[in-house]
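Remarks on the structure that follows.
All protein chains of the complex are present and in place, except for one that has been dropped.
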Amino acid sequence: MTVPPADKPSEARTWLTSRGNSSLSDRAFRWLMLLCALSIFGIVALIATSLVQGSKLTLGLFGWKFFLSSGWDPINGNFGALPFIYGTLVTSAVSLVIAVPLAVGVAIFITEMCPKMLRGPLAFLTELLAAIPSVVYGLWGVFVLVPLLRQYVNPALMKTLGWTGLFQGPNLGIGMFAAGVILAIMILPIISSLTREVMIAVPYTQREAVLALGATRWEMIRMGVLRNARIGIVGSVILGLGRALGETMAVTMVIGNSAASISKSLLAPGYSMASVIANEFSEATSDTHTSALIEIGLALFIITILVNALARLLVWAVTRGAPPRVA
Amino acid sequence: MPNEYRVSTANRMRRMATNHLASGLAVLSTILVVAPLVAIFGYLLFKGASSLNLAFFTKTPAPEGATGGGMANAIVGSGILLAVASAIGVPVGIAAGIFLAEFGRGGKLANLVRFTADVLNGVPSIVMGIAMYALIVARQKHYSALAGGVALGIMMIPTITRTSEEMLLMVPHAIREAALGLGVPNWRSVLSITLRTASPGVITGCMLAFARIAGETAPLLFTALGSQFWSVDVNQPIAALPLQIYVYAASPYEDQIRQAWAGALVLIVLIVGAVSLVRYVTTRGVLKGAS
């Protein structure tokens, strides 16, 4: 085979020579991509300013007292957000108490114990749990979980732990405890999948080192894995907390939505910051009312930013170089 | 061997017992986690399937108190909202991912963008709802599908940005060099070579973001608002499946509760379908080319 010599510039060459340089379109493209990246800053900034602007009225009217007083009386124009903050904190705390041990247990089971065959399907199942929408959790909560709690779980808790004062009063089913349980189910997948990632990131040599000392499997997990992964696990727990703090629909549907009083009993109905916004915002009676609700939103925004930032930093610290997947 | 170096039998028994106890607890917690999942899905299938009927897909809601009717308008409404959201979230998210992977490598700006995307991802959806109310609804002085779509679209951006970046970074450097070496303009090489090579992963990211917002309710409460009637106008309030489920869940009427379950089933099938499709496609390599 021989290559015939070319006689004249080919059609292809003529075309390419005519294309000119692409510096203008390349620069435009680069700017466009930059613009889209910067739009993320823009969005966060817009959200922040619109919240501050919307809550100017009550920020000026009540100042810090807004978050420390508990009267919420839209009709007389008296607003204090304490019951909502309390409800949010209590339900989130309950959810963490339930979800953290379970999530870590699942992560340990999947990464260290379960047969390889089960690993994929189990991880997929927990992923599915994360894919169920909040409102469906709420629906299930109202019609399945709440009756279950009212009939079986709550009476048992009242009998055994009633003396703590945490499980007292009328057993309605709905209430802060129910909200906490629903939240626990919802944040479980986040915590367990991130914990799993962090545990996988622990080098295998760490495990071998502990096993070589004659440790049992549990001792290997505790000393070789959990100890090395603990910062990352804390990070994933805080990330779960961030989700729990802002969760709206499921909580609104089962928490009872009552700001009447701050109750020590978890069985009492309560109210969370997110659910008061969901319930009252579109029917706000006055500008002050709207402003007060937006201020609660602003507080929620700031808290979740802080919590998420903290969590990301912790998880990053462990899985250095390989930033965790977006949860 | 001196006696004190030997591990005592009691100690060994205790360690073994702890080992078994811990293993047992891990298994137990796995069961406790899988149980609600099975319970939720089982109940949903049972309740939803027995509540579904043709009218659900073809009729608009019946007047208050009357039985019958369906969620046809909510299904279409959700479709419109998701279309608006994807039209915003997908291009912006992918473009931001391209910036991070191709132009911003290791730079301070890129780190800041990444961090802000994570922050945005953590903003509670209800807060997104009131922010969009203040930014769009309050200015236009009416609720609209557009406002709801924008809220959902913004919520898609961080997930798509971060997964796109990760996937683009996985494209081997040699592929980029090949394109550059041919004298292909940079923009063309990024879009037609790098992005195309990474497309299975990028699509996965988009589907995950889509699945996440498809069930969102809170951001729609004060934007799309919901509606009992047919509407395809993006400037008007519009019905959405999750909103309708929320409203019906609190209804005193048996028939509306039935429809809430049916709606939940349809929503879940939609979302789980999207997630499983992604998993199937990415593990089976139907879309070849990603390394």
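Lettered A and B in written order, each chain numbered from 1.
Please note the rule applied: a contact is a pair of C-beta atoms (placed from the backbone, for glycine too) under 8 Å apart; a residue touches a chain by one contact, two chains touch by 3 or more.
Criterion: contacts and distances are computed from a predicted model.
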Name under which UniProt lists the unshown chain, selected from "Phosphate ABC transporter ATP-binding protein", "protein-glutamate O-methyltransferase", "Phosphoenolpyruvate-protein phosphotransferase" or "Sulfurtransferase": "Phosphate ABC transporter ATP-binding protein"
Among B:197, B:217, B:231 or B:259, the residue in touch with the chain that has been omitted: B:197
Contact residue for the chain not shown (choose from A:10, A:78, A:160 or A:286): A:10
Touching the absent chain when the full complex is considered, from B:42, B:172 or B:273: B:172
Omitted-chain contact residue, chosen from B:29, B:189, B:217 or B:231: B:189
Absent-chain interface as seen on chain A, which is shown: 1-3, 5-6, 9-13, 15-17, 19-23, 26
Interface with the unshown chain - residue positions in chain B: 172, 174-175, 177-186, 188-189, 192-193, 196-197, 199, 288-289, 291
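In this text, only the chains that are shown with their structure count from here on.
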Chain A and chain B, separation of their C-alpha mean positions in angstrom: 13
Of all residues in chain B, those that touch chain A in their complex: 15-16, 18-19, 21-23, 25-30, 32-34, 36-37, 39-41, 43-44, 91-92, 95-96, 98-100, 102-104, 109-110, 112-131, 133-135, 154, 157-159, 161-163, 166, 183, 185-188, 190, 211-212, 214-218, 221-222, 225, 242, 245-246, 249-250, 257, 260-261, 264, 267-268, 271-272, 275, 279
Of chain A, residues touching chain B in the complex: 16, 22, 25-26, 28-30, 32-41, 43-44, 46-47, 50-51, 53-54, 101-106, 108-110, 112-114, 122, 124-129, 131-140, 142-144, 185, 188, 192, 216-219, 221-222, 239, 242-243, 245-249, 253, 274, 277-278, 281-282, 293-294, 297, 300-301, 304-305, 307-309, 312, 323, 325-327
